[in-house]
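Next up is a structure, given as structure tokens.
Presenting chain A:
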Amino acid sequence: MSTLTIEKLTVGYGDGAPVLDGLELEVPDGAVVALLGANGAGKTTLLRSLMGLVPARDGRVLLDGADLTDLSTEDRVRRGLGLVPEGRSVVVELTVAENLRLGALWKKGRKNKGPAREAAVGQMYELFEPLARRRDAAGHTLSGGERQMLALARALVGEPDVLLLDEPSLGLAPLVVAQLLGVLRDQAAATGLTVLLAEQNVTGALSVADRGVVLSLGEVVADRPAAELAADPALRHAYLGF
Partner candidate 1 sequence: MERLVFLLSTGLARGAVLALFALSLVIVYRAARAVNFAQAAMAIVPVYVAFAVTAASGSYWFGLASALVVGALLGAVVERWLLRLVPQDNPLPGIIVAIGLVMVLQAGLAIAFGPDHRPVHAPFSQRPFEIAGVGVLSPYDLFVLVVAAVVMGALAILFNRTTIGLQLRAAAFAPETSRLLGVRVPRMVTLGWMLSIATAALAALLLVPTGLGLDPHAADVLFVNAFAAAVIGGLDSPVGALVAGLVVGVLASLVTGYASAATAPLAVLALLTVVLLVRPHGLFAAREARTA
Partner candidate 2 sequence: MSAHDLKTRLRTRDLRTGPKTRGTKLLLRAGLLTVLALGATFLLDPYRNYQLATSAGVFAAVAGLTLLVGLTGQLSLGHAVLMAAGGYGYALTATWVAGTLAGADGEVADGVVGWLLPLLAGVAGALVTAGVLGLLLGLAAARLRGPYLAGLTLALVIALPSVASTIPALSGAQGVSAPFVPVPDALSALIAVEQWHAWLAILVTACAVTPLVALRSGRAGLRMRAVHDDETASRLAGVDPGRVKTGAFVISSLAAGLGGVVLAIVTQQVSPGAYGLGFSLLLVVAAVVGGLGSLGGAAIGAVLVTVLPWVVDQATAGLPADLSHRLQGNLEIVLFGVVVIVVTILWPGGLSRLLQTTKFFRNTKLFQNTER
């Protein structure tokens, strides 16, 4: 649906050396790209900066050619960019249904009105059956897997054009991870959603991605088709540690 273009992006905290230095990356329309790299490679910083949560020192972020650089986080969301942040970002004081409705408020820049919103939420219940059973439960009563499921559902219900995910598999059981990644792949295939998936779980991420990008110390050091990356022992050794 949309192409995300990152041009010469430089991001740093305080006066320190930049975490990302002149990063260039393009995530084409409908692609599923895995963003790989060790701890401290700059994955989270990149995703947060794309959302405008961390200010960029230099460079541009384009969505289908439109410059997002000066927009606030809220406005980027309304333009069709979405992020499932690290850690289970469920609003624990709200119920499952309320979390989903919150995610469904904005849909491609338009306010999502009553029936359409409820229909979108209903679709998510079909996609994530466990959530339907617990729709009136408060967020803090959910298990870790349910929370991540809810975070993903809440991002999908707003039908973003480009979805960024930060370590969705962190701390979850392998079976749950497989299920989540499966849903993600199916959704991407069905709707043409563009995905940038930051993961330390390399095998999992590459199994659903078309392409893998390896980040090291704030720079892109490898950009290959997923299958090729998974099969290259030298690269795996050098940057992914196995």
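In the analysis below, a contact is a pair of C-beta atoms (placed from the backbone, for glycine too) under 8 Å apart; a residue touches a chain by one contact, two chains touch by 3 or more; residues count from 1.
Picked so that all candidates are chains of the complex that A comes from, given by their letters.
Predicted model only: the values in this text are computed from it and were never measured.
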{"item": "Options 1 or 2 - which one, within this complex, touches chain A", "value": "1"}
{"item": "Contact set on chain A toward candidate 1 in their complex", "value": "51, 53, 72-74, 77-78, 82-83, 85, 89-94, 98, 101-103, 105-106, 140, 154, 158"}
